[in-house]
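Working notes for the structure below.
Only one protein chain is missing from this complex, and each of the others stays in its spot.
Up next is subunit A:
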Amino acid sequence: MEALKQELKEKIIAVLNLEDITPADIANDAPLFGEGLSLDSIDALELIVLLDKDYGIKLTDPKEGKAIFQSIDTMADYVTTHRTK
């Protein structure tokens, strides 16, 4: 699970162009949106594409993202139980 969390952090930094942020800067339980990394709605859509592209997870309802993308912890839990690749 720790390896997956590290992987998610690296992928998020890459796909969202988070310059000057390293995986070590992202706490596992820190909120990704709002006061956390200050991600926006377009970033949320990119994360949905990331889940599809890299883990074979298709979110049919974008509203699901709100719970899934709360933090690295919640993302890792969801990927672990839903990944198809």
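The definition used in the following text is that a contact is a pair of C-beta atoms (placed from the backbone, for glycine too) under 8 Å apart; a residue touches a chain by one contact, two chains touch by 3 or more; residues count from 1.
We take it that contacts and distances are computed from a predicted model.
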Missing chain's UniProt protein name, "CO/xanthine dehydrogenase Mo-binding subunit", "PadR family transcriptional regulator", "Fe-S cluster assembly ATPase SufC" or "3-oxoacyl-ACP synthase"?
"3-oxoacyl-ACP synthase"
Among A:D20, A:E35 or A:D61, exactly one should touch the missing chain; which is it?
A:D20
Provide the residue numbers of subunit A that touch the chain removed from this figure.
15-20, 38, 42-43, 45-46, 49, 52-53
